[in-house]
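The other protein chains are all here in position, but one chain of the complex has been omitted.
Here is subunit A:
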Amino acid sequence: MSERHLLDSIARLVPPGSRVLDLGCGDGAMLAHLQATRGCTGYGVEIDDAEVQACLQRGVNVLQLNLEEGLTMFGDNAFDVVLQIDTLQHLRNAETMLRETARVGRIGVVAFPNFAHWPNRLAVLQGRMPVTKRLPYQWYDTPNIRVGTYADFEVLARRNGLTVEDGFGLHEGREVRMLPNLMASTAVFRFSK
């Protein structure tokens, strides 16, 4: 996924001036982008030492915490927007985290690899797990322990009483609004309680 396009596509979902919590913030590029272009403030949460260091080098606020231990650090509605960009698929307690995201933020934004993208379907039809640019790992070494589809997320959101305000796919740097479950390698949702 083109880093720049991802930043822009997601940033558009974040109202200017928002107080943002970025769960699994990586090197802090998204937060730095939101601060520079949309006047946002906030914090990233990250567990990896090297990524935490990268955030500090950008001058972005970063909290080294393990998301598997929950979001008890953060109060109800403490943030305007909570981001989970390529984070959900790494979490054992993905559903709990989704609910927690909705608890601490007024708006939640998630992005994750869409397992129902047609090349993935084709691979599985041929009897093999997909290995693509978006899902580059073998089945036995993938960190993506929660594989789901665009359509699956809509069901999960409904089940947890969340309102999907916007949903679309991303592929090769473009937004995909036609048949995203089939045509997009990444699923993006903006939701609220």
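The criterion applied here is as follows: a contact is a pair of C-beta atoms (placed from the backbone, for glycine too) under 8 Å apart; a residue touches a chain by one contact, two chains touch by 3 or more; residues count from 1.
Here is the rule we use: contacts and distances are computed from a predicted model.
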(request) Name the absent chain as its UniProt record does, using one of the following: "Homoserine O-succinyltransferase", "NADH-quinone oxidoreductase subunit J", "Branched chain amino acid ABC transporter substrate-binding protein" or "Iron-containing redox enzyme family protein". (result) "Homoserine O-succinyltransferase"
(message) Given that one chain is not shown, which residue among A:58, A:121 or A:146 touches it?
(response) A:58
(message) Among A:74, A:153 or A:191, which one touches the chain that has been omitted from the display?
(response) A:74
(message) Even though one chain is hidden, which residues of subunit A still touch it in the full complex?
(response) 19, 43, 49, 52-53, 55-59, 61-65, 73-75, 78
